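Yeah, one chain of the complex is gone here, protein chain that is, but the others are all in their spots.
After this line comes chain A, so read on.
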Amino acid sequence: MMRRIISILVENEPGALSRVIGLFSQRGYNIETLNVAPTEDPSLSRLTLTTEGDDKTMEQITKQLNKLVDVVKLVDLTEGAHIERDLLLIKVRASGSQRDEIKRTTDIFRGQIVDVGPNTYTIQLTGTGEKLDSFVAAMGEADILEVVRSGIAGISRGEKVLKL
């Protein structure tokens, strides 16, 4: 079992996203993270998802995705060198001596405090999924009020591009 990051260009059509998501639930594949946004080409959206499976399952997943008429192109980023980023926004209870402690940990992880309340901090952090996991774990002492993550977005390193 290996975690895979699949990046997909889909037609920017209503219903296209539900076809991709539906495929996963219909065939019993799991989606761990999912991220969708428009691209520079208004007719295309880029969807990045992470999933887990053995080689045979992964082969089926990519074949099944490619078979969808709305899927224009896809790449398994984990097959080559790539960059992956997840964005975390986390709101924690921060009062008294906690405030310094939290600030220090945030600095160590190169995060930013993006909102400050009398008793709360909201911290922003980007990085790999693992890095964000460690940060959330490091915040364990503090009182976590809310966590939101964008899901992983990724891109290949070097000359390789996912384009029409």
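Just so it is clear, a residue touches a chain if its C-beta (ideal position, glycine included) is under 8 Å from a C-beta of that chain, and two chains touch if they have at least 3 such contacts; residues count from 1.
Just so we're on the same page, contacts and distances are computed from a predicted model.
A.B. asks: Between "Amino acid ABC transporter permease", "S-adenosyl-l-methionine--l-methionine S-methyltransferase", "Acetolactate synthase" or "Electron transfer flavoprotein beta subunit", which matches the UniProt record of the unshown chain?
C.D. replies: For the chain missing from the view, the UniProt record says "Acetolactate synthase".
A.B. asks: Determine which one of A:Thr39, A:Gln64 or A:Gln98 touches the chain that has been left out.
C.D. replies: A:Gln64
A.B. asks: Could I get the residues of chain A that touch the absent chain, sorted low to high?
C.D. replies: Contact residues on chain A toward the absent chain are 11, 14-15, 18-19, 22, 26, 56, 59-60, 63-64, 66-67, 69-73, 164.
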